[in-house]
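Got a structure here, written out as structure tokens. Questions coming.
Of the protein chains in this complex, all but one are displayed in their positions.
Just so it is clear, A, B and C label the chains in written order, and each chain counts residues from 1 on its own.
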């Protein structure tokens, strides 16, 4: 199996996830501006999760560009990633509807952390399949973003009990770090084509 | 990255948005014809938003026909557009369920305005990437529809407080303006092919 | 624009419609077998609507096989069809949750009737675009199914007030008529290829 169908399926799932989050936005009963006050934190969390899913969609695409063969293991590593991503709408709504209370804020981080772990497993699986000459391994190099993000999630989870605003700041910071698209893989692909 | 995958993802998100709006239609408990009376304004708003999303889908397709290379900036400009479009089901339900009350009617316009701004940013990003010989720039020419629409949204937002029926009329009018598909890009593409 | 992207978008919308209907199935609170009694009519209606959307998906595919060029008019005729199809989950839930009460049963027929009318408009639009040598026109020939279905919907709507079980029987009968895939278009395509 080539990576096309796995990519299309993942795209479908991420497109649905990024969209159905809006169904968790409860329609206010009142019609004055104040009715939007309880919606505001949900909307902000929605925007943050929208960016996170956008980042995963973008990076997933780059990851598959460096993948030529899909094994059963890669397939399930990918479904494992989609599983954690699919819980984002749940933690988004729980955190947003409770004005960033400590436990939901930590839970938001736990799901992000697990998604990061699932991402790392998927990457490793692909590298192992490609063997020593793995394009992906070269592309990633010193994956400082990939290494720093889980640590920041961990910190945010721990801090959620006493300083949840710091946790939120950390979630926003990691999103910002990743907003810059991952050019390493593109560069490795280009340099390989240059050698051909 | 070519524009195909960005197009497919956007198509997916718009298809989901245009469809899940129907989940906001509350099933009436009663079973006489009067039970449909409170549903009627929601249904009308749904039809209007359906047309708006249809227009965006159609124009988005034409926009990508004139786009050959997708940069990171274009990708995020596109996700930014999808974000505002994704809020349409929310404002649609809020406005429809409250019989076009002033604040929800204004909010409906704000989301349309932000989507129009996001569309403009996306267009500019693509033109900048294409450089001086941009097909898209030539295709758009004097983009009177693109210039007039935001002004009409603004007017509708301001008027929502005192004359919300005028606001609704303006929303319907802008939709009508755009219902005619954008032949400018098609023409520019055709004329370019004619020169080859 | 070719019919591919319109087909993909329509497929997406129909796939979503056929799936989200299940979200209208209310999870019973009780856990004995009797808890399924109120779910039964909703489930039956769901199965009927599932078949109807399956038929539309199938016929839509055959229709596009006979379409080579998509005009703006065809595009909007297609969106018009999708609009009426998108109301099927609404009438399905209203009818199912009220044990086939008269007005919801009639409303179910009205949406089916409007979808049939939208289908006819779409077909005509495509035939007009293709001109005199229209493959589609030849394929359809004496479209007895297409002519009989709206009449049966109409009859079912009228009878819903006094004999709603007859109405339901008529809906099931029309579905049965269409379950047999439309081989006319396939045959016309094959015979044309045979001539080449």
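Note that a contact is a pair of C-beta atoms (placed from the backbone, for glycine too) under 8 Å apart; a residue touches a chain by one contact, two chains touch by 3 or more.
All values reported here derive from a predicted model rather than from experimental measurement.
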item: Among shown chains, those touching the left-out chain; value: A, C
item: Among C:35, C:128, C:148 or C:173, the residue in touch with the chain that has been omitted; value: C:35
item: Per the touch definition above, residue among A:103, A:128, A:151 or A:173 touching the missing chain; value: A:103
item: Contact with the hidden chain (one of A:20, A:51, A:140 or A:157); value: A:20
item: Contact set of chain A toward the excluded chain (per top definition); value: 1, 5, 8-9, 12-13, 16-17, 20, 23-24, 72, 75-76, 79, 82-83, 86-87, 89-90, 93-94, 97-98, 101-104, 107
item: Touching residues on chain C - with respect to the absent chain; value: 7-8, 11-12, 14-16, 18-20, 22-23, 25, 27-28, 31-33, 35-36, 47, 50-51, 54, 57-58, 61, 65, 179-181, 183
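In this section, only the chains that are shown with their structure count from here on.
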Residual chain groupings, excluding chain B and keeping positions: A | C
item: C-alpha-based rotation, chain A on chain B, 0 to 180 degrees, nearest 5; value: 90
item: Central chain (by mean CA position); value: B
item: Cα-centroid distance, chain A relative to chain B, in whole angstrom; value: 27
item: Two or more partner chains touched - positions in chain B; value: 8, 12, 16, 20, 23
